[in-house]
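Dumping the structure here so I can ask a few things about it.
Partial complex: the chains shown occupy the same locations as in the complete assembly.
Each chain carries a letter (A, B and C) given by its place in the written order, and its residues are counted from 1.
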């Protein structure tokens, strides 16, 4: 499947914390650079997300806020 | 300002394309790794976003989709 | 690519309106049932979206609001 979301970053799953209906997934982009994602528990189960697995962080362009110091 | 958004990635502005009410900003995370953002034209102007400027890509955890190959 | 987004609906592209940085895509789910999407113009171009093309509407579960009459 090819998607319109402009941003698909290669990452490695670092941590998976399972909640009641949602799961928090920590993705490592590079050493020390992480992204946290909240997806449904069912999605996390379906994708078989476990520590060390390769995964993409997919983000729609309209969801990226820009900030400066 | 300290924010709840878990994800604030250091980037460099690579390209700014101004539309009628929105602006598309391309942010470089690392050589060859880019993120595209759509923000209002007014925000882009207020932040003074120009090529080469340091900026953060801020993303709420609930907006990060996870994908696998 | 397999994604965490729980919702991927089969549709047919019905109309594409190109803006300055964004494009509005009307997707037909069933006769008379449509979904409108705003994606970047570059994404719409990359996906080659034209009237009659098969496409999926992908929606993260946390972006679905529920309403009643």
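The criterion applied here is as follows: contacts are C-beta pairs under 8 Å (C-beta built on N, C-alpha and C of every residue); 3 or more make two chains touch, one makes a residue touch a chain.
Since this is a predicted model, take the numbers as computed values, not measurements.
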Copy count for the complete homomeric assembly [3 present here]: 6
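Following the convention adopted for this analysis, only the chains that are shown with their structure count from here on.
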Gap in Å, rounded to a whole number, between the CA centres of chain B and chain A: 17
Distance between chain centroids, defined by C-alpha means - chain A, chain C (Å): 22
Centre distance in Å when chain B and chain C are each reduced to the mean of their C-alpha atoms: 22
Residues within chain B bordering two or more other chains: 24, 36, 38, 62-63, 65-69
Chain A residues within the chain B interface of the complex: 5-9, 24-25, 27, 29-30, 33-39, 43-44, 47-49, 53-69
Residue ranges of chain B in contact with chain C within the complex: 17-20, 22-24, 36, 38, 62-63, 65-69
Chain A - residues contacting chain C, complex: 1-6, 8, 37-40, 42-44, 46-47, 56, 58, 60-62
